[in-house]
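Report on the structure given below.
Complex shown without one protein chain; remaining protein chains in place.
Labels A, B and C are assigned to the chains in the order they are written; within every chain, residues are numbered from 1.
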Amino acid sequence: MDDLYREIILDHYRNPRNKGTLEDATHTFQDDNPLCGDRIRMDLKVNGTGVIEQVRFDGEGCAISQASASMLTEMVLGKSLEEAKAISKQDILDALGIQLGPVRIKCALLSLKVLKGALYGLSGAIDEEE
Amino acid sequence: MDDLYREIILDHYRNPRNKGTLEDATHTFQDDNPLCGDRIRMDLKVNGTGVIEQVRFDGEGCAISQASASMLTEMVLGKSLEEAKAISKQDILDALGIQLGPVRIKCALLSLKVLKGALYGLSGAIDEEE
Amino acid sequence: MLDSDVVRQDFPILHQSINGKPLVYLDSAASSQKPLVVIQAMDEYYRAYHANVHRGIYQLSEKATEAYEAARRKVARFINARSWREIIFTRNATEAINLVAYAWGRHNITARDKILVTEMEHHANLVPWQQLAAETGAQLAYIPLDENFCCDMAAYEAMLDAHVKLVAITQMSNVLGTIVPVREFVARAHAVGALVLLDGAQGVPHLPTDVQSLDVDFLAASGHKMLGPTGSGFLYGKRHLLEEMPPFLTGGEMIRRVTWTGAEWNDLPHKFEAGTPAIAEAIGLGVAVDYLSRLGMENVRQHEVNLTRYALEQLSQVEGIRIYGPQQVERRGGAIAFNLDGLHAHDVAAILDREGIAIRAGHHCAMPLHQKLGVVATARASFYVYNEPAEIDRLVEALDMVRRLFER
Partner (left out) sequence: MLDSDVVRQDFPILHQSINGKPLVYLDSAASSQKPLVVIQAMDEYYRAYHANVHRGIYQLSEKATEAYEAARRKVARFINARSWREIIFTRNATEAINLVAYAWGRHNITARDKILVTEMEHHANLVPWQQLAAETGAQLAYIPLDENFCCDMAAYEAMLDAHVKLVAITQMSNVLGTIVPVREFVARAHAVGALVLLDGAQGVPHLPTDVQSLDVDFLAASGHKMLGPTGSGFLYGKRHLLEEMPPFLTGGEMIRRVTWTGAEWNDLPHKFEAGTPAIAEAIGLGVAVDYLSRLGMENVRQHEVNLTRYALEQLSQVEGIRIYGPQQVERRGGAIAFNLDGLHAHDVAAILDREGIAIRAGHHCAMPLHQKLGVVATARASFYVYNEPAEIDRLVEALDMVRRLFER
């Protein structure tokens, strides 16, 4: 069981990093997964040189969705917009370090979907794999 | 195979009895089985004492449907209306003397359906078994 | 009495391990497992007598037709329909309900009319009526639940008037387990001239169901939730209603005659079964119905009452658990929705899976109900003939473990 709920996931879930919202966000986006009721919002503050200076996430949902959002905020902080856009699904799954079934994978990737929505300023920027 | 196309059936099919129509029919009815394209018409002449004096059938279709119509005309000739109404499906099947599957049974019973339609003066007088 | 030890022998799937632990299958409300006799009947069909039905003049086809139509008669007897002509095979309960929404609803509902549903309907018995209402301008209204998760009958009565044309209700909630007093619903609906469609997806597999005594006008059910194969379900409709309805799907099998300009429809039930039917599936469902009849639906119900009573007792010991649904076992079936305080149902289900325990988590296709309950998701354990008390013990132990894991 610990292979699914590794200590690092539980830790991010219990003690989320960068939780909250930003008043002066330059990029913001929110989405949910109605199937599970997971909801994630991401606020980013990007400075003049295109670097992500601050990031916050807010939301509710299962441990996987919330932990992955928390991890993702750590991944993007200090990165350039281009670097952040390059974060892939696999990067998230690697960070989580667990095998996920088809339902849970949506939980895991919701935060990335929201991040991309914020970065590209639109929804559906990353499509489901075909 | 002879159990299905017994000589008597082939004989009625090749040499139908009472084939044709009646100019002065007192009872007449026609129906078809669109599934197979079988078509039967029955003309009866019933006299004042309620006896079937003359009968003719006309139609086209498979051997089973035409032979059973031919046999049925022999069965009803000289019978009273009441007696004719009492003819059952089983009587027809006994006369044919063969085992029939669900599709062919409709062919076999079309003439009886038409006869009853003529006798009762309406369609659907005998319903499908429930 | 039903002996689940014996019953379990008939279900090959149950004899396996998941992550080294014996499978505990507690998701029969989503789809039941199948006894060997059902699996074998379909296998036998394909190996020995598969052919298209109804029009074949050769023995395979005649045998297939006979088996297919025999299955229909079994289903008719199982719910005590007056005639086999009142049974229409569908893919699932959803299709059965849609059939009524299209073939009856589109021709009988106008902007002046009202349709009533309960607050606990499955989307299958909700979205088709929302769509019908949207298309016709009719009003869709919700019969509320009381604080005991049962229908508020006084509110229902107050909602009934001559504009109500249809009352579409579940026989048993797939979330709360609530059993609906169908006869009362029907009597009052009929008193104002409304028809009643009963969503029996959960009720028919678990409760003795007699359409004549319930006097419902339509009944929809899922074959795959009552030991039958996937791709099987059925609609029961009172004959005169089905006779009056135009067809739904059109094509082969459902016609009597087709000309260049139009068509005449076949007799019931064929009028509503267009194209090659799901033959193996109907045959499998017939065998499932035989199996249930052999167990006896009263015994099935009693077995589940016992399990549910035990489960409610045991689950209520779990720290921080919240159970949604009536407490009295007489008023409910064996689908038990719950949440552990502060935990998402998905996490609960995922950890249970590691323990070999299969439950469902989510909105169970009843999003409005979950909104009413004030949660986005619940975990749900549901029972059937093959479940036994020891499995409930395993569930409870595992839930305790879930708690400990997240509290660490």
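Keep in mind that, in the parts below, a residue touches a chain if its C-beta (ideal position, glycine included) is under 8 Å from a C-beta of that chain, and two chains touch if they have at least 3 such contacts.
Quantities reported herein were computed from a predicted structural model and do not represent experimental measurements.
Of the candidate positions C:Val329, C:Ala350 or C:Leu373, contact with the hidden chain is made by C:Ala350.
Per the touch definition above, the residue from C:Ala274, C:Ile321, C:Val375 or C:Leu405 contacting the chain not shown is C:Ala274.
Note on the undisplayed chain: of the listed residues C:Lys34, C:Arg72, C:Arg188 or C:His270, the one touching it is C:Lys34. Checked against the hidden chain, the listed residues C:Ala48, C:Ala187 or C:Ala390 yield one contact partner: C:Ala48.
What chain C contributes to its contact with the hidden chain is residues 12-13, 16, 18-19, 23, 25, 27, 30-31, 33-34, 38-39, 42-43, 46-52, 55-61, 91-95, 97-98, 102, 122-128, 130-131, 134, 142, 222, 224, 229-233, 249-253, 255, 257-263, 274-281, 346, 349-350, 352-353, 357-362, 365, 367-368, 371.
Against the chain not shown here, chain A presents residues 34-35, 101-104, 128, 130. Interface residues of chain B facing the missing partner chain: 1, 4-5, 10, 14, 34-38, 60-64, 103-104, 107.
One rule holds in what follows: only the chains that are shown with their structure count from here on.
Averaging Cα atoms per chain gives one point for each, and the point farthest from that of chain C is the centre of B. One finds 47 Å separating the Cα centroids of chain B and chain C. Here the spacing of chain A and chain C, counted between their Cα centres, is 38 Å. Distance between chain A and chain B, defined via averaged C-alpha coordinates, is recorded as 79 Å.
In chain C, no position touches at least two other chains. Taken residue by residue, chain B touches two or more other chains at no position, since every residue touches fewer.
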